[in-house]
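To start, the structure under review is shown below, and the notes come after it.
Shown here: the complex without one of its protein chains, the others still in place.
All chains are identified by letter, namely A and B, in their written order; residue positions are counted from 1 within each chain.
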Amino acid sequence: MFKKAFWLYEHMIILEILFNWMLLSLLYALIGLPMSLLWGSTRVVNVAQGEVIMLGAYTAFSLLIFFGINPLYAFLVCAAWSSLLGFLLYKGAFSMFIFKHKETEKSSILFTFALSNIVINAGLLMWGAQLRGYKIMTEHIVLPGLVVSLNRIFVIIVCFAAIVTILILLHKTWFGKIVRASIDNRVEAQLCGINPDVVYLACTFISFLITSFSGILISTIYDISPNMGFFYTMIAFLVAMIGGLGNIKGCLVAGFIVGFVQTAVGYLMSGGVALTMVYFMFVIIICLRPEGIFNWAK
Amino acid sequence: MGKVVEKPVGSKLKGILLIAAYLIVFTTLPYFVSSYFLSFLITLFSLVTLTSAWYILSGFAGYISLGSAAFIGIGAYVTALIYKNVPLPLCVLFSGCIAGTIGLLLGYPILRARGPYFIILTYGLAEFFRNAIQNWENLVEHLTGHVIFVGYLIPQIYLSIMIITLFITVLIFIIKNSRFGRGLVLIRENEDAAESMGVNTRLYKSLAFCLCGFFQGINGGLLALYWSYVEPFSVFSSVYSVEVIVMAYLGGPAVYGPLLGSSVLSVVHVLLWASYPYFYLILLGIILIIIVMFFSEGLSGVLRKLSKNL
Partner (left out) sequence: MRGNRILEVEDLTVSLEGKQIISNISLWVGANDHIVAIIGPNGSGKTTLLNVITGLAVPKHGSIRFMGKEISGLPPHVIRKAGVFYCRSENFLFENLSVYENLELAAYTAEARRKFKENLEYIYNLFPILKERKRQRSGSLSGGERKMLGIAKAIMSNTKLLLLDEPSAGLAPLIVKEIFKSIKKLACEKSLKILVVEQRAKDALMLSERAYLIENGKIICEGKSENLIYNEYVQKGFLVV
C-alpha cells in the first residue's frame, strides 16, 4: 500500500487526488447541511433526503433529455417543486410530529422511510433501474500537473457558494440568529417571543431547497438511477452526526473528513472498498458519538 | 415481594389444544391444496416468523429495527456456503446460529445507540453487510452469487417453516410473561430506570437481538434453499426490511400484532408481488404512512377499541 502511495505521488497524481478530495468534501458537506439543519432545529429526520436528491437529479436529466433545455435551468424548476414539497410535508406531517407526537424523531423516521420507499419504487416504475446520465460542461481545463473538466469545477464552486451563503445567513442575519437560538434552546427561544412554527417552516424550506440543488449538481458529474438516493442519505447522516446536529460549521469540517477517507481509501485500495469504509464509519459514529465530535466547541 | 401470576389451568389447556389443532391442520393441509396455495403458505409462515422475530427486540424493548434484511441475508449466505458439506436441516440451523451469534456480538456495540440513532443504524446495516460481502466476493472469489443445487425441497421447506412459525409464536407468548420479557418492556418504558432497578439492560437487549437474528437467519437459510440462488443484491434486499416493519406496524404493539399484520399483508403480497412488485411496495409505503399518522396502534389498537365498545 505504501509503495502504491509513493507511486501516486511520483506520478503527480497528488494534485488530482487533492482536487477530488475537495470536490467530495464540499459536495458531502452540502449534502449533510440540510440533514443537520432540519434535524438540529426541528428534530425531524428526513430519511427520504436521498430521494429528494434523486428527484433533483432526474429534474435536470429530464429537462435535457425530454425538453432539450439546458439542465442548469433545473435550479429554477427544483426551487419551485422543493419549496412546495417542503411546505406540504411540513404542514401535512412534520408539524404534527413536532408539536403533537411525543417522539418526533421516531415518527419522522418511519414516515420518511415509507416516503422514500414510495418515491424509489415510483421512480423504478417510471424510469427503470438502469443508470442514466448526461454530459455537460465537459471541456477540460489543463493546469500544471492537473487536468479537470469544467463540470467538476462548477460543482465545487456552487457547493462552496451555497455553503457560504447558508453560513452568512445563519451568522450574519437576524433570521439566522433566531434559527441558531431555536437550535440551541428550543424552549428559551419561545420564551423570548420567537414563533417556532415560522422557524421550523423556514428550516424545512431551506433543507429541501438545498437538497434538490445538490441532486442537480450530482447529476452533472455522476450517472443517476432511482436507487442512487440511499448512499447519499447515509452520507447526510454521517456528515451531520460527525459535525453535530445543527452545527453547520461542523458540517463543513465533517465533509472534509468523510471526503478524505473515501478519497484516500479509493486511491489506495479501490472504490468499492472506499464505500464499505464509509458505511463502516457510519456504523462506528452512531455507536460511539452520534451527538457529534464538534459539539462541545461550536 | 413476590407477585403471583394467576395462570388458570384453563388457559394452558387452551394453548395446548390450539397447538395441537395447528399441527393437525397444517400437516394434513398440503395433501388437499394446490402447490400454489402451498407456496402462499410458505410465504405466510415466513413473513410471520420474520415479523415475530423482529418483535422480540423491537416490540418488547422498543428498539425499532429497519434492518431485518441483514440477518436474512447472513442466514442465506451461510446456507449457500455450506450446503454441499452439511445435511440440509443442520445447514439451516447453523445459519440461524451464525446470524444469532452475530446479533449477540454486534448487539453489544450497536445497542448502545438509543432511539432514533438505533433505527438509523439498522437502516444502514443491511446495506453495510451487502457492500462488505460484495466487495469480499469481488476481491477474493472474483464472482458474486452462488447457485444451490438441491432439487425439489418444497415439502421439507414447508414443514420446517410451519414448525418454526409455531415455535416462535409460542416463544413470544412465553417471553411476554417471563422475567426476560418484563425486563425488555421496562427497557422500552424507561431504560435508565430499568438499569437502576437492576435489569441487566445490555445483556437483555443483546439477547433479544440474538434471538431475532437466530430466527431471521433460519428464515434466510430456508429462503436460500427455496430460491436456489443467493447473491448479495437479492438476499440483502431492502424489500424484506420494508415488509417486516410495515407488517409489524400494521399489526400494532400487541403480542399478537406480528401475527395479525403479517397474515393480512401476506395475502396482499401473493396477490401483487409477482406481477406488480413496484405497486406492492408503494402500497406498503402508503400503509405505513397512514399508520404512523393516524393509527399508531395498528390493527391491534383498532381491535382493542372495538372490543371496549362492545
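The criterion applied here is as follows: a contact is a pair of C-beta atoms (placed from the backbone, for glycine too) under 8 Å apart; a residue touches a chain by one contact, two chains touch by 3 or more.
Note that the structure is a prediction, hence the values are computed from the model and not measured.
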Omitted chain's touching partners, listed by label: A
Residue among A:55, A:109, A:189 or A:251 touching the omitted chain: A:189
Absent chain, residues of chain A that touch it: 177-178, 180-181, 184-185, 187-196, 298
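By our rule, only the chains that are shown with their structure count from here on.
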Between chain B and chain A, distance of the C-alpha-averaged centres to the nearest whole Å: 33
Partner chain A, residues of chain B touching it in the complex: 64, 66, 109-110, 112-113, 115-121, 123-125, 127-128, 131-132, 134-135, 138-139, 238, 242, 245-246, 249, 278-279, 281-282, 284-289, 292-293
Touching residues (chain side chain A, partner chain B) in the complex: 45, 47, 93, 96, 103, 105-107, 109-111, 113-115, 117-118, 121-122, 124-125, 230, 234, 237, 270, 272-273, 275-276, 279-280, 282-283, 286-288, 290
